[in-house]
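For this depiction, one protein chain was excluded, whereas all remaining protein chains were kept in their positions.
The block that comes next holds chain A.
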Amino acid sequence: MTHALPTTQAALAAEPPAAQVRRRPGARLLLPLALLCPSLVFLALFTYWPVVEVLWDATHQVTRRGTRFVGLDNFASLFADPTFRRALLNNALYAIGTVGPSLVLALAFALALNGAGRVRALLRAVFFLPVMIPLVAAAALFLFLFLPGIGLIDHHLARLGLSGANWLGDPDLALAAITVLTVWKNAGYYMLFILAGLQAIPDEAREAALLDGAGPWQRLRYVTLPALRPTFAFVGVIALLNAVTQVDHVFVLTKGGPSDATKLLLFYIYEQAAERYDAGRAAAATVVTLGLLAALTALSLGRSQGPEAAR
């Protein structure tokens, strides 16, 4: 396994540690398993077992007369629930609305702020600050920003002679408002990775393009973006995962409303489990969400396998 460290391997071949050679195969397994044991216990309890449990719950129904196998009934009733279908659609829109704009903004920030200088460092910190506060804290701030009429946004729009809106109360706007908050919160995080990706581009590539007379857009298109491809593949996965797993702001700002406009998958699962006590449906929704996450991760990792492996 230590292909990455040829020097170490050579040293090892020349002088094998005596203790490792003398051990019997059984004893060779003992130490690794003992050291992995603490991790494996927790993984078994909170990563592997829950998958088994959620699959069981999703295919069974608990009634007063006992538990019985119901096959895909829970899934059928899940997909028959218009609220769940709405949550799926909302989450897809939310993913598109957060991932695309955050990545474009993160790229713009990184391109403009790459390099030394006090101003650049300050602006980088400004974009990164939202990453450091809890999502609920960000939601608490945006509660007033989005407040209709007297809120920060509406108040200042009114001073410009524009009429505001009921950002969180209007079913057509609420999801967009939540999306704006998420972009504000996460763009700085993705900027960090793109900055690191930019640093890895050799200066010669840029200089060569300059000497060839390439303009700024051409340099971006033909030098910078191709070099950043692995970075984008991987930041894209993180952003997609975040679009499914981060729903804290929904609890503070909208609770899934108005009329289900901001109901996201994980919030729906929470509602089914903690408020409706429908274990079967919550489990089925969890299975669907896990399936989606697995498919998305596999898809993006598969596509980025080439450049990723080269790193």
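Note that contacts are C-beta pairs under 8 Å (C-beta built on N, C-alpha and C of every residue); 3 or more make two chains touch, one makes a residue touch a chain; residues count from 1.
In this text, contacts and distances are computed from a predicted model.
K.L.:
Have a look at "Alkaline phosphatase", "Cell division protein FtsX", "Carbohydrate ABC transporter permease" or "Iron-sulfur cluster-binding protein" and point out the UniProt protein name belonging to the hidden chain.
P.N.:
The correct option from "Alkaline phosphatase", "Cell division protein FtsX", "Carbohydrate ABC transporter permease" or "Iron-sulfur cluster-binding protein" is "Carbohydrate ABC transporter permease", the UniProt name of the unshown chain.
K.L.:
Quick one: which of A:Ala92, A:Ile133, A:Leu162 or A:Leu225 touches the chain that's been left out?
P.N.:
Candidates A:Ala92, A:Ile133, A:Leu162 or A:Leu225; residue touching the omitted chain: A:Ile133.
K.L.:
Tell me which residue among A:Leu195, A:Leu228, A:Ala243 or A:Ala261 touches the hidden chain in the full complex.
P.N.:
A:Leu195
K.L.:
Taking the full complex into account, what residues of chain A touch the chain not shown?
P.N.:
Its contact residues with the unshown chain are 1-2, 4-5, 8, 11-12, 15, 17-20, 25, 28-29, 31-32, 35-36, 38-43, 45-51, 53-54, 57, 105, 108-109, 111-116, 121, 123-145, 147, 150-152, 155-156, 184, 188-189, 192-193, 195-196, 199-200, 203, 206-207, 210, 215-217, 234-235, 238, 241, 244-245, 247-248, 251-252, 266, 269-270, 273-274, 279, 282-283, 286, 289-290, 293-294, 297.
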